[in-house]
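Shown here: the complex without one of its protein chains, the others still in place.
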Amino acid sequence: METDIAAARRDTIRRFERVRSTTDAITSRLSDEDQVPQSRPDASPTKWHRAHTPWFFEEFVLAPHDPGYQRCDDRYAYLFNSYYEAVGARHPRAERGLQTRPTCNDVAAFRAHVDTAIVGLCEHTDDETFAAIATLIELGLHHEQQHQELALMDVKHLFSRNPGGNPHYREGGPVRRDLATPPLGWVDIAGGLVDIGHDPTHGFAFDNENPRHTVLVDRFRIANRLTTAGEYAEFIADGGYDRPELWLSDGWFTAQREHWSAPLYWDRSDEGWTALTFDGRRPVLDAEPVVHVSHYEADAFARWAGARLATEFEWEAAAAGLATVGNLLDDIGTDPLHPCPADVHDPGLRQMFGDAWEWTASAYLPYPRFRIAPGAVGEYNVKFMSGQMVLRGGSAVTPTGHIRSTYRNFFAPHCRWMFSGIRLAGDA
Amino acid sequence: METDIAAARRDTIRRFERVRSTTDAITSRLSDEDQVPQSRPDASPTKWHRAHTPWFFEEFVLAPHDPGYQRCDDRYAYLFNSYYEAVGARHPRAERGLQTRPTCNDVAAFRAHVDTAIVGLCEHTDDETFAAIATLIELGLHHEQQHQELALMDVKHLFSRNPGGNPHYREGGPVRRDLATPPLGWVDIAGGLVDIGHDPTHGFAFDNENPRHTVLVDRFRIANRLTTAGEYAEFIADGGYDRPELWLSDGWFTAQREHWSAPLYWDRSDEGWTALTFDGRRPVLDAEPVVHVSHYEADAFARWAGARLATEFEWEAAAAGLATVGNLLDDIGTDPLHPCPADVHDPGLRQMFGDAWEWTASAYLPYPRFRIAPGAVGEYNVKFMSGQMVLRGGSAVTPTGHIRSTYRNFFAPHCRWMFSGIRLAGDA
Amino acid sequence: METDIAAARRDTIRRFERVRSTTDAITSRLSDEDQVPQSRPDASPTKWHRAHTPWFFEEFVLAPHDPGYQRCDDRYAYLFNSYYEAVGARHPRAERGLQTRPTCNDVAAFRAHVDTAIVGLCEHTDDETFAAIATLIELGLHHEQQHQELALMDVKHLFSRNPGGNPHYREGGPVRRDLATPPLGWVDIAGGLVDIGHDPTHGFAFDNENPRHTVLVDRFRIANRLTTAGEYAEFIADGGYDRPELWLSDGWFTAQREHWSAPLYWDRSDEGWTALTFDGRRPVLDAEPVVHVSHYEADAFARWAGARLATEFEWEAAAAGLATVGNLLDDIGTDPLHPCPADVHDPGLRQMFGDAWEWTASAYLPYPRFRIAPGAVGEYNVKFMSGQMVLRGGSAVTPTGHIRSTYRNFFAPHCRWMFSGIRLAGDA
Partner (left out) sequence: METDIAAARRDTIRRFERVRSTTDAITSRLSDEDQVPQSRPDASPTKWHRAHTPWFFEEFVLAPHDPGYQRCDDRYAYLFNSYYEAVGARHPRAERGLQTRPTCNDVAAFRAHVDTAIVGLCEHTDDETFAAIATLIELGLHHEQQHQELALMDVKHLFSRNPGGNPHYREGGPVRRDLATPPLGWVDIAGGLVDIGHDPTHGFAFDNENPRHTVLVDRFRIANRLTTAGEYAEFIADGGYDRPELWLSDGWFTAQREHWSAPLYWDRSDEGWTALTFDGRRPVLDAEPVVHVSHYEADAFARWAGARLATEFEWEAAAAGLATVGNLLDDIGTDPLHPCPADVHDPGLRQMFGDAWEWTASAYLPYPRFRIAPGAVGEYNVKFMSGQMVLRGGSAVTPTGHIRSTYRNFFAPHCRWMFSGIRLAGDA
């Protein structure tokens, strides 16, 4: 009979191989050339995403825990460190697009080298070490899933900037034009003293979801679905981008400076709005959720609509108890890669998970009594807790294992190259 | 017997004249040349502060409520609008330092023109109108007091950039070298369900202090006094500015880019640290509170000290019930204009009011059920609720009437030209 | 009988006092506030011009040659050094507008202090020293005349940026609307071996006009007058600013980036073009010379007109023998301060001197066998011999003593805040 520890080794290996191969599947649609440039300072080349993810395993699992491990290339420790100051010097972020060597083939070899070493370590190390690395591997796999979504965001942005026509990430993805979206409705939530944050009995969570604590939430209401592209187009038609009274001051300033007049990737044609997708440019569907809006735009839209955004605590209170329907990047063959209208996840609240990241009204700050993990891993989240807003729920390009009701995503309020959308809320 | 309304008119006029003359007293120490430049994009020339404050009374009191009012100069409506989009076009902020006309004398005439008109209106308008304008005048006077502090901050910054030696704002201000500062101690606060925000029965408050609401605050502890300059110098000596693990990511980036190695206005001399003050440059006193630190520095210092900053709710819970000791700019003859050590305001918690603005761990966001006031006055605070952190307490250059336990000041986390300091807090 | 040396002393003093008082007369029309800001990085505050010019006399005449000289303020040596690296550190140019102290009154005192010392030195020093300083004083006075023109250029630019209306430098200057401009004609010049540069027997010249040397100039033709504003308006109407084939590549790029569509200070009104002048904004006169154009615009206009600009050698060959009519800033009471049409200086070639600086096709480079003067004075011109184009002739705000046929003015090709115009030329 298999022991528990043997089963755990097998499970870890299986999950490791599945997540790693998903990364390979996502990037296999790109040419070597596609994997080199960096189209914005806060994006990264695909090649870098592919190399930074094994770097994590090498740095935090193999180097400290595998005495026989031989690094693939000593320079990679420097080249593929993202932001871990504790680990040592790192390459300036804005110059990642100048790095042509190591090549894509070199990176594939690095990935294979680390894959072999991790699997071997899981199989052969002693039980105590395995227990220690299993947690780190799980962290590394969630980290890799984050980079899967980042890689897709970044390549979409890169393709949007390709002169002479936007390459298609794939051909012939399904567009579900026949789906109905229910009318906008409101769900009342009673509030009260609400438990917020990760329940330690519920599996993995990032440090920033901890510790679980109680928050006093007033009664409120929340929209039954995401804001649609059609509703957002009404906001535009009503002069939403020309009325400073609807905007936060920083937002108005940013919108003017950047000449915003619609969500990122939207263009106006004679037949109406079009949007860039992974399948190329196509007409915007009224019924689909609007995505690629900044916090500033989400906030202005909500003000225009006589509503507001939910706080992250309200959102979590509303989401508690809903099933997180997973269908996404683990099954690369059928991934939609763009949000689709009206996936009914719950009779009352729909589109809470896996459609679009939902901007909240909450700044990204540590929970009460938050403690930083010791060592470099502790840099993971806390040092970004400044100047950013929380998003909840997960998008159509978020891997399944990355979606849960306590998950806190975060971006600066001007960012809009992620798949970010809007859900309205209001006072009861 | 004087009627209530007559007394109210007299009180309003007296308070109006007192605040307005304080502005004149503050700026009378400056030459005409001193009042022209703008030394940073988010600062303003003194001349502009002096003109923007009567603009507020002209735009929101006189123009709508005094049928016989003749504007001093029609162009001023455009020139001295700060950020009220609803009022119309306004002059680009970063070019205020190019405005040499109207001259200082013109601005003095504008102030006198508005003074006469406001006093006349208070004396002669009907009771109903007076009731309406009394509230606006009170708002305008608090607005003017904000600009008194801003003008002092801005001129200090300007003088710090004057080539060939820093002018003194005044000569011979007292330096109280003999004051003792108590040892750092901690005050435990029980927390629980705490009422936060302005009590409508307690006089004036800005819109952003409303509405009063209940927050669940966990038990915590808070330092009995501000962090001293001597303690901050220890942080520097311990490599505080060279250790990325102590810093928020944005803070580390900012500190590197700006070459920060000490608070703003500090310089290292052979005899130790010196600081620029309104009386010129002088040695830093170990016992005085550190000021002119950014949120990033306050946060890093707290992490180095094994503590954290208080949330604004914790701060307000701790401050509730303390007397706000006023001594400051209303009495310009004796104002210290720089923080002094160890003003004992309470046996337990000291230096809570009027020493230094205390950075909190809270982002500046609206309170639950916050409602924007209609009209241009509604722009006052809410549109800045993005990307800023809350400061509490008031500084040595904050006018007395501007200090209260619910007052929410706010600045971007990199700013440090205001009189901002540090109070440590921690979990119980 | 007066000795020669006594006469020379008297002449030097008289000329010194005349030039110095002209500076005072020019700046006396400005308020203290007007003298503080710096509206572009390559401009300077009026107060700085007023202080830098005595600095020159203090640094190069008084300090080395007057043993009893007491500096007015030791800090001025640092503050008012423009670019003489050999003299020591200097204040960063772009921050001159932050300098509120020394005040205008302090600067007036500095000027008086230096005036007294120079006159005293001229009267009482020994003959040998006087001979040495007479040359330096002459250089200093030409230097001061340059700054008279710069101060007028700079204040015009500053006033153009004053929000809320452009202040007038003066009121009621004459506009000569009745003047006729002759039709455009061409003067043929035979060329050949031409002597270029300063004839040492002809009085003062800057180092960059030396040494006199021979240049082979081909036969060419040159316009009999400056390009008029009316002709330039035709260029605009013909799409001159929208046709890249007319422009140098750098010029096209600059014009696009800066959104140029007319000369600096021109605006289009319902009644046609207007221009900002020292007397305020007024309609552009067809007959007046176009001014405030860059080299790029002058070059594009010439190409559009089927012509080209003259080289500086051609210009000097054409100008040789013409009288330089002086009427200008030495007689401040009647100065036009803006170019006027059709001052006939010669039956053939008109407007060669004192109307507008004429852009040439020549880069500003040293003449063959040029030698740098020893010491800091040697920095005067040569180190700017890179990236600039030569202008010839002198403008309506050029002091009389600053106009001669060998004078080489120079600016970067994108500059247009000086009084720069166009004279066409062509191959024979």
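So that you can tell them apart, the chains are marked A, B and C in the order they are listed, and the count of residues begins at 1 in each.
To be clear about the criterion, a residue touches a chain if its C-beta (ideal position, glycine included) is under 8 Å from a C-beta of that chain, and two chains touch if they have at least 3 such contacts.
Here the structure is a predicted model, which is why all the values come from computation and not from measurement.
Taking every chain of the complex into account, the omitted one touches A, C. Touching the chain that is not shown, out of A:31, A:256 or A:269: A:31 (per the contact rule at the top). For the options C:60, C:76, C:130 or C:247, the residue in contact with the chain missing from this view is C:247. Listed residues C:200, C:239 or C:387: the one in touch with the omitted chain is C:387. Looking at A:161, A:219 or A:268, the residue that reaches the missing chain in the full complex is A:161. In the full complex, subunit A touches the omitted chain through residues 31-37, 39, 47, 75-76, 78-79, 91-92, 95-104, 158, 161-165, 167. In the full complex, subunit C touches the hidden chain at residues 83, 85-86, 193, 213-216, 218, 244-245, 247-252, 295-296, 299, 361-363, 365-366, 368-369, 379, 383-387, 413, 427.
The definition used in the following text is that only the chains that are shown with their structure count from here on.
Using the average of C-alpha coordinates as each chain's centre, C ends up farthest from subunit A. Note: centroid distance subunit A to subunit C, computed from Cα atoms, is 60 Å.
Centroid to centroid, with C-alpha atoms defining each point, subunit B and subunit C lie 47 Å apart.
The multi-chain contact residues of subunit C, meaning those touching 2 or more other chains, do not exist; every residue touches at most one other chain.
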